[in-house]
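Below are the structure tokens for one structure; questions will follow.
A single protein chain has been omitted from the complex, and every remaining protein chain is retained in its original position.
Going by the order they are written in, the chains are A and B; count residues from 1 in each one.
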Amino acid sequence: MPAAHERLTIRGNLGAGSFLPWVARHAARLGLDGEIHHADAGRVDIDLRGPTDLIDAMEMGCLLGPIDVWVETIDRTPNPSA
Amino acid sequence: MPVETLRDWIPVALSADLPPATVIPAHTPSGILALWRSASGKLTALADRCPHRGMRLSYGFVRGEALSCIYHGWSYGLTGQCQRIPVHPELIPPAAIKAASYAVEERNGVIWIAFEQPETPPPALEGFKPLRSITLNTDAERITATGEMRVLLAGIDVLLLIVGIGVGETLAHVMVDAAASDVDCIAVSRAVEGWRRECEQLGLEELAS
Partner (left out) sequence: MTMAHQPMIDQWYPVALASQLPPEGRATQLMGMPITVLPGTPVRVVTNDGRDLHVIVRYGHVWTSLGKPSKELFDIPEADQPGRRLVEVGVVRVRCSPLRAVENFLDIAHFPFVHTDILGAEPHTEVGKYDVEIRDEEDEVWATKVQFYQPQAAKSASGGITTDYMYRVPAPTSTVLYKTCPARPGEWDVITLFVQPLTEELCDVWPWMALFDDETALTDLIHFQQMIFLQDRSILENQIPRLLPLDPGREIPTRADLTSVAYRRWLKRHQFTYGAQLVAQ
């Protein structure tokens, strides 16, 4: 399972303060290297490195996230530029 | 639970009751752990909650040196590290996916666990050998405040390890004089059940009074 490098673009109602810490915790639980590339109340971009199955798992988790957030869509772009 | 008791060894089972390649729920004053012995005989105590979807690992199965969750087969090694996710066979689970593991040691036929690694090994209880474990429907405080009791049962010197594992539920590990014969052991085993009834009856009377 070679390491992939993808950007998750999450859109929705993401303004709650709980979201970014939740994302960091969940990435850590999956052993994924990740960094928040962009974050505002309607969109968060996360750059992730790791096996595709684990990036899929991160997407699964983020589709729910904490209760005070609503994620509408998640788009994925492989090998994002910086 | 006060901090110092986190470092105390808690007796949870007798070695003979946990054969190789078996998992059992280990009852402690602060919850249940999944206690298992690998095929080669090594002991591991894990949080009784699979990191995937929260199924109790004590309901799982042991194959070789790994414990598998009964729900989706996620397997964990001797350190609690996840080794296999059957639904994603090619994935090598990252180090981050693991079940919390706790200190576990067996000595003189008794298995002990601790929530934080104690400095000293568990007591050897020299002069005694393990007989059986039984559950009593009464509070441990009613029987003893210290967790240990010396009694004479059927004329034999007996050491009881007492652990409160829930409201009105106590676990007692019965150790007999190391020199006791098989016949003595059978006599003590019967006498222990009488002792249990007394403790439970005592509990009821107090409730009624």
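Note that contacts are C-beta pairs under 8 Å (C-beta built on N, C-alpha and C of every residue); 3 or more make two chains touch, one makes a residue touch a chain.
Being a predicted model, the structure only gives us computed values, none of them experimental.
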Missing-chain contact among B:Ala26, B:Leu43, B:Ile97 or B:Ile143 belongs to B:Ile97
Which residue of B:Ile24, B:Met55 or B:Ile134 touches the chain not shown here
B:Met55
Note that chain A touches the absent chain at residues 22, 25-26, 29-30, 53, 56-57, 60-61, 63-67, 70
Which parts of chain B are in contact with the chain that was left out?
48-49, 51-56, 59, 68-73, 85-89, 97
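Basically, only the chains that are shown with their structure count from here on.
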If you average the CA atoms of chain A and of chain B, how far apart do the two points sit, in angstrom?
41
Touching chain B in the complex: which residues of chain A?
1, 28-32, 50-51, 53-54
Can you tell me which positions in chain B touch chain A when the two form their complex?
51, 88, 90-92, 94-97
